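Please find one structure pasted underneath; my questions will follow.
Of the protein chains in this complex, one is absent; all others appear in place.
Right after this comes subunit A.
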């Protein structure tokens, strides 16, 4: 935020912050597109859920956060990690099961965490992050440090009791907790419109006594502004809120999903018309605030960063047999 206000143009962010937001989104996209390719080659073990298409949500929210603010993520957590500042090399090494990984190869894609960055973990259990984020919010409230706890949850996982109970707990305890529903239309192969009986998450939120806001989650600026308002309110003691980001998933539920449940041409159509990164780029270039060349330079750096992360992950040492028995309180 070093630029003077005049250089912001029509946006509520400084030029530097616009470039930062773009870099976050582009890094996520490159990370995920690369995993998609390398998974198909058989290089990557296990379950991998890609966040491509959803970048504006992570970036628009995390731009407001400090390391001391905490987030609880989901199985689709790579984007949240990158936007929260988790080291990309450590993430890639984790996905490759290397000892240099964010969790020393013990967690994998579904469990990347970096508590020093306020990233409380991706999660393999749907809905499990919501109570944990309430705990983070409680800790911030008790300390009085103005911090927030943010829970990300998919449209599908928003049907878990843990999530719904957390809404109520946050409301009755007036916690600085924020519930972000990342509504990408599907839970695995099942439609959100079938599995969630209300049309709007605003209705759900108000049923639990907290304010709800719905935004186009592919519009970075819409997410950024709504999140900014909600987070400011929570920091000032105004209590919890729910933010619904309507978004699109570019790849399958997990890698290897044939996606026959989607409409023919659906993925091509959303890639063409609802690509949050392209829409962001067009807007900032059109407004004359940043140049295409500047963005292209970031694209190139992101590609190089990911290439380097993959190269170093592949070259990194594997955990050794002794690592099997460490990090647990007692071995038998």
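We adopt the following convention: a residue touches a chain if its C-beta (ideal position, glycine included) is under 8 Å from a C-beta of that chain, and two chains touch if they have at least 3 such contacts; residues count from 1.
Here is the rule we use: contacts and distances are computed from a predicted model.
Per the UniProt record, the chain missing from the shown structure is "Pyruvate dehydrogenase E1 component beta subunit", taken from the list "DNA ligase (ATP)", "Anaerobic sulfite reductase subunit A", "ABC transporter ATP-binding protein" or "Pyruvate dehydrogenase E1 component beta subunit". Shown as candidates are A:142, A:198 or A:263; the residue that touches the absent chain is A:263.
Touching the missing chain, out of A:134, A:148, A:196 or A:213, is residue A:196.
Only one of A:144, A:288 or A:321 touches the chain withheld from this view, namely A:321. Seen from subunit A, the chain kept out of the figure touches residues 45-47, 94, 97-99, 101, 103, 105-108, 110-111, 123-127, 156-157, 159-162, 186-196, 259-264, 266, 318-319, 321, 323-325, 327-328, 330-332.
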